[in-house]
Structure formats: C-alpha cells, structure tokens
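Taking it in order: structure first as structure tokens, then the write-up.
Left out: one protein chain. Kept in place: all the others.
As written, the chain order gives the labels A and B, with residue 1 at the start of each chain.
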Amino acid sequence: MNTPLLKVEDIHKRYGNEEVLRGVSFEVNRGETKVFIGPSGTGKSTLLRCVNQLTPPDKGQVFLEGTEVTHHKSDINRLRASIGFVFQDFNLFAHLTAMQNVSIGPSKVTRMHKEQAQARALAELERVGLGDKANAYPAQLSGGQQQRVSIARALAMDPKLILFDEPTSALDPELIGEVLEVMIELAREGMTMLCVTHEMGFARSVANEIIFMEHGVIVEQGPPQQMFTNPQHQRTGEFLRKISELYGETEK
Amino acid sequence: MSFLFKWEWLPKMASGLVVTVEVTATCIAIGIVLGVLLALGRVYGRRPISLPCSLFIQFFRGTPLLVQLFIIYYGLPNWGIRLPAFVSGILALGLNTAAYQAEYFRGAIQSVKKGQMLAARSLGMSLTQSIRFVILPQALRLVIPAWSNELILMLKSSSIIYLVTIYDIMGVSQKIAARHFNYFDVYVVAALFYLALVLIVSLLLRLLEHRVQIPGLGVHADRR
Partner (left out) sequence: MLLKAALLNVELLLSLLAVGFVVGTIVAVLQVYGGRVLGVLAFVFEWVFRSIPPLVLLFLVYFGPERFGLSISRFLSATIALGLCSSGYQSQIFRGAIQSISSGQMMAARALGMSRTCAIASVILPQALRLSIPGWSNEFSGVMKDTTLAYVVGYNELLRSARAIMDRHYDAAMLSFLTVAIIFLVLTYTGNRALGWLEERTRIPGLQVAGWSEEGHS
C-alpha cells in the first residue's frame, strides 16, 4: 500500500479569464473516503472532472495506481472504465431501461458476455435496492431512484474508485436519504470514494478526510473530528458552521 | 360535363405509383445514410471534415432541385461523366434529401442532453461507441417529426424525375395525357394518387413514432 491509489499533482484550470483551479494536489489511498467541501464555484466539480479527464486540466498530473492518466498517450477509455463517476444530474441514458443502463458499460466497454453483463447489472441494482425497477425507464423513476441506478451503473464496472459530484444536490430533500444510505454502505464496504457534497452528516460519519477548498486552492484538510472541532483556519470554521446550520445533520 | 378519364388507364397509373414509391424509397435511404454521416461530420468532425460537409449541405439546400437534376443529367456529360437517366434522377434526389436530412439530424443530435455524452465517456466508451450506443438511438427518435416532413416532401419532389424519362406517376400521366389529348382529367387522377400516398405514409409515420416512443424521451421540439 505504498503507492497511493490516486495521486493528483498541481492541477490548474482556467475558464476564460477565471482561474478556477490554482494548483491543487492531494492523494487518496485504497479504501479511503475523502470529501471536498467549499463555497460554490470554487472548482470542486471541475477538480473531479480533471481526475477522469472529462475536463482536461491546463497544467498538472493525475496518477491512477502509478499510471499517468493525464499523459497524452494514455488509454483514456480504459482508465475511465476503472474510475466510476456519479453526476449531479444523474445522466442516465434516457433511451435505456435501468437494467440496460447498468449493463451497457460492462457489455460494451469491458466486453462482458451479454448474459453475464445483465446478471451483473441485476446484482448491482439489487445492491442499491432497486432490483424490482430493472425494466423501468429513467423518466419513470424518482430522482433518488435515478441516482441510485447511476451509482449501480458505476459499480457494475468494478471501479478502483468512484467520484461523486454533488450527488444529492439535485434531489428533493426527502429523497436524499436513500442515496446517502447507499453511499455510506459503499464506504463501509471499503470502496475508495471522492465526494463533493454539502452533506455534513455523511462527511462526519464516513470520511477519512475532509478537504476544504476556496478560490481554487485547498485551504485546509484533515480528519472530520479535527476539522469540525479544531480547524486551523478561521475560514474553515466559519464555512463548516454555516453549512451545518443550513443542511442539518443526518444522524446515522 | 363528363369525366373523360378511362378506367382502363388505371393499371398503367398504378404501375407509375409503384415506380414513385421505389424512387422515393431509394432516395430516402441514400438520404438517411448520407445525411447521418454529414450530420456527424458537422457535429463531431474537425475542420477538414466539417467544412466540406457544411459546404455540401449549403449547396444542396440553397439551390433548386430541378437545377441540381439538370446539372447531373445534362451538365456532367460535359465533364465526361455520362450517367443513365435513372441513376441521375436518384442521385439528384438522394443528394438533395441528404442535405436536408443532415440538418434535421444535426438538430436532433445537438438536442440530446449534453450529460448523456459525458456519462458515456465517463464509463470508458470511446467517441464512436458513445455516438453509436447513446447519442444516435436518442437522436433518431427525436428526429422523427422533422424527418417525417422530409419524407412527405420527397414523395412530392420525386415527381420531377419524369423529366429524365422515368415513368413514375407523373411520367405515366404525361404519356397517357399526350397520347389521348386529355390533360386535365389525367392529372386530377394523378393528384388523387399522390394524396392517397401522402395520407397512407403519414399514418404509417404516426404509427412509427408511437412504436418507438420511450417515456421521458420526449419530442417537445417545434414541428416545422
């Protein structure tokens, strides 16, 4: 366990005149869950997208188990297949049923046999509690259900780590719980996770480390205990207090 | 005032109908294949690909079909290319409809939500795979109303092919009319044939749209 699973070095990203990421570096070891928090627009989502190159960074490097993701010669498709990504807007394939959404990755990308892929898909759907919705189309599912299918879709690829980009921000309050439950269970089972979220209850209960970002840089990072009770920077404390007030805490 | 159309002419008219359908079907097929390729070229291709596609589309949409037909049928021989009448007609119609269909497909492709491509790529699908398994299945459903329009238009436009001596409905009508000096009535029947065709095709298209419909993959787009 000497090489970290994910190593991100000095990421810079500029949109027009605005430099959204100004040199962000961090590491993630296998089995860890790291949560990114910070005011909106500080580039947290962009950072996640830089990890799997959906948004290529202007400068900086990303290493997955030692292999450089950002290298121009890298087999980006194969690398993406081992990094799961859960979007804020779910982005389920609108023309496919839940089962097909989950099985298309394994069958087309990792080239599993059709029946195998379908069996796997069903298993993952049951893992997130939606085995009975296999034949439903995304439009027929609630937001929370869609997001859970999207998590199943990521899981079916056997990823080395999963990136969660504000997974509950687009959900109605009463649907947030079912998604967080799935995520907490995943973390407990040892999945390596990077989450951008405002859900402090989640962060407190499963995160190994909370990383606070503002203005495109990491201000402070540390275990939840420390961040909440004894932050080094004033800004960190301010932000955490405000967030906890706004979003309350889900007791688990 | 009696109707001068003789019933014995009907079978001949019917054979013209078959030719019309054949011609339309062939051209539409060319149009779909070429149209999708052109649209993909415009949306996903880099300059060396997207520019020629654009120019092709602009030319064939900006000039009259009849002129295109004449260029191919009468003009190409000047350059040493002599195509048989049938091929010239099909080519002109096919290229023309491809340009229009390309624009409809482009609109449909671009109206597929952006997140779909992101999700496909994030699973590790290549660009080709993403287009094939995620974008096109949705775009092809979204394009059906606009495309239906184009099919009906093609059905009507196919009538120009009589000018290159193809015996579709118009070709047969003209032959009968000229031989029996009976223009008006023959064309009335021709008109009825076309109206019937359009009606049937429209109903079939409605059926198609209904069959491939997926809940949530809606066409809220404007029907032009």
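Operating definition for what follows: a contact is a pair of C-beta atoms (placed from the backbone, for glycine too) under 8 Å apart; a residue touches a chain by one contact, two chains touch by 3 or more.
All figures in this text were calculated on a predicted structure; none of them were measured in a lab.
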Q. Any idea which of B:37, B:65, B:83 or B:140 touches the chain not displayed?
A. B:65
Q | Contact with the hidden chain (one of B:33, B:51, B:127 or B:199) | A | B:199
(Q) By the contact criterion defined above, which parts of subunit B meet the unshown chain? Give residue numbers in ascending order. (A) 58-59, 61-68, 70-71, 74-79, 152, 155-157, 159-160, 163, 170, 183-185, 187-188, 190-191, 194-195, 198-199, 220-222, 224
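The rule is short, and it goes like this: only the chains that are shown with their structure count from here on.
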Q) Between subunit A and subunit B, what is the gap in Å from one C-alpha centre to the other? A) 46
**Q.** subunit A residues within the subunit B interface of the complex
**A.** 52, 54, 77-83, 85, 87, 89-95, 104-105, 108-110, 137-140, 150, 153, 157
Q: Would you mind writing out the residues of subunit B in touch with subunit A in their complex?
A: 113, 115-116, 118-126, 129, 133-134, 137-138, 141, 214-217
